[in-house]
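Each remark here refers to the structure printed beneath this line.
All protein chains but one are shown in place.
For chain A:
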Amino acid sequence: MSDVNGNGKFLVGIYDDDDVVLKAVKDVKTAGVRIHEVYSPFPIHGLDVALGHPRTRLGIAAFLFGLSGTTTALLLTAYTESFDWPMIVGGKDSYSPIVYVPIIFELTVLFCALGMVGTFLVSNGLGPTVKPLMYDLRTTDNKFAMTIDLSKNTIGEGDIEQILRKSGAAEVNIKQF
């Protein structure tokens, strides 16, 4: 989401439970610490609100990808049926859009889906040649990690560690990229 190619020093608080991490987010924020991101093996309900993320703009992206599909389908059917090789089928005009609604619909869905897969890869910094940033490998299994970018916080490292531990972190590690 945010800084995927961040370099610098991070504090990584490891939590055992999703309820604890959700509450910890509020506590840590109240203590005045800027949280970089929270990593979880599964979606946690209400986490985006607690972190204060702005409303996602994925809907706009999906709409634009869909629109590109609609346009492509309209141009494709209009070009092939009216210019390239005009045909009369079933007594219809050589171009009657109603007949092509299924094609227009399907291409809209296809472009939207493929576009969103691409968006997912780009926004998460994933891809065949990209080495993903991994704060703690266990967040893909059963642990929850809260990461804190030290360069973006004015509070000292030791104090933040105390705040994290107080909020319920089972361990606090340092990760340097």
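Quick note on the criterion: a residue touches a chain if its C-beta (ideal position, glycine included) is under 8 Å from a C-beta of that chain, and two chains touch if they have at least 3 such contacts; residues count from 1.
Please note the rule applied: contacts and distances are computed from a predicted model.
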item	value
Per UniProt, the name of the complex member that is left out, chosen from "Protein LplC", "Peptide/nickel transport system substrate-binding protein", "Tripartite tricarboxylate transporter permease" or "Quinol:cytochrome C oxidoreductase"	"Quinol:cytochrome C oxidoreductase"
Touch criterion as defined above, residue of A:P43, A:G91 or A:G158 at the omitted chain	A:G91
Which residue of A:G32, A:G46, A:G118 or A:G156 touches the chain not shown here	A:G46
Selected residue (touches chain absent from view) among A:V20, A:L76, A:V99 or A:A170	A:V99
Interface with the undisplayed chain - residues on chain A	45-46, 49-50, 90-92, 98-99, 101-102
